[in-house]
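One protein chain is absent from this view; the other protein chains keep their places.
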Amino acid sequence: MTTLPMIGCTTWVVADGYIPPTSTGPIPEMVSHDSVCMLNAGEADATVELWVFFTDRDPQGPYVLPVPARRAHHQRINDLRLPAAVPIGVDYSLVLHSDTPIVVQHTRLDSRQPANALMSTIAFPVP
Amino acid sequence: MTTLPMIGCTTWVVADGYIPPTSTGPIPEMVSHDSVCMLNAGEADATVELWVFFTDRDPQGPYVLPVPARRAHHQRINDLRLPAAVPIGVDYSLVLHSDTPIVVQHTRLDSRQPANALMSTIAFPVP
Amino acid sequence: MTTLPMIGCTTWVVADGYIPPTSTGPIPEMVSHDSVCMLNAGEADATVELWVFFTDRDPQGPYVLPVPARRAHHQRINDLRLPAAVPIGVDYSLVLHSDTPIVVQHTRLDSRQPANALMSTIAFPVP
Partner (left out) sequence: MTTLPMIGCTTWVVADGYIPPTSTGPIPEMVSHDSVCMLNAGEADATVELWVFFTDRDPQGPYVLPVPARRAHHQRINDLRLPAAVPIGVDYSLVLHSDTPIVVQHTRLDSRQPANALMSTIAFPVP
């Protein structure tokens, strides 16, 4: 594989965070969830710190997520546990800070009604 | 939490605004809606002015939306009341201007047919 | 309304164009369609030229779309007629060129199956 330039940014934002509180269909694939999908295309391992911002209280974090060199890591927000689970059915936003450049995409699967809905966007890269 | 740089921009655009006029499912969560999800990750409170642009008449606004420091605020367009409600079933676009940097993501839930559809995108940041 | 800076860019790209060939539900709102949603937030009227690129033949256009000053214009690709209709069920891409800055968002409603699906993204702004 040809050597690539540094790919991505070190700080990313997802403004629309929300874990739909109910689900329809088989577990775990059809459980309603919010995900941050991260690519570390570089040669150095990345440590990502994720913070959750809420409407009515101080930010919660950091959630520490290792993303090895030349690896993808898709993280369901539902599965975060330390320092605390992210509440379901609650509005939030995310800030991710990595010690080496990564790329972040935000995706939600919502299966509250019996045919799942999807949405996705590249997150906002902070220059 | 480590001190973050200023995150975001002060002017954002959503070009595809539309509130689907009908809904299927429980109120309020499954009511068809358009939302602007805003994050103010900074240390200063933000005041956001939102303007609605239409196809056939002058822009309507400003809608004044406070977003406190270090807080998320997800605003359904359906719920805006002052200076006037945004009409449903009508094409529009949005310009948001904040007095301090924020990040904006646009999301629509469309439950006109009995399984909701979702779409989302980071809004366009004006440099 | 406070005077805004020039908002947007003059050239925009949508890479994933496709009009789903069938539909479920009432006409016209649930007819499967691809749209480009444009905002001209400026003080000068815009003339937008849209070109359609295909997999196996030369680009088709220009489709000339006026977007008045301070107006939104949501254009279904299905409804374009001059110089020729855009074929349905065929892969394409779009390039839009405006004589004054605009913002473009691309949205598809797909109602081939009896619960509509949506997707949307801010188009790619050419610097």
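List of remarks:
Order of writing sets the chain letters: A, B and C. Residues in each chain are counted from 1.
Quick note on the criterion: a contact is a pair of C-beta atoms (placed from the backbone, for glycine too) under 8 Å apart; a residue touches a chain by one contact, two chains touch by 3 or more.
Since this is a predicted model, take the numbers as computed values, not measurements.
The set of chain A residues touching the chain not shown comprises 1-2, 4-5, 7-8, 24-25, 29-30, 35, 37-39, 41, 70-74, 103-105, 107, 109, 111, 114-122, 125.
Listed for chain C, the residues touching the missing chain in the whole complex are 11, 13-18, 49, 51, 53-56, 58-59, 61-62, 91-93, 95, 97, 106, 108, 110, 112-115, 117-124, 126.
We take it that only the chains that are shown with their structure count from here on.
Chain A and chain B have centres, each the mean of its CA atoms, that are 21 Å apart. Multi-chain contact residues, meaning those touching two or more other chains, occur in chain B at positions 114-115, 117-122.
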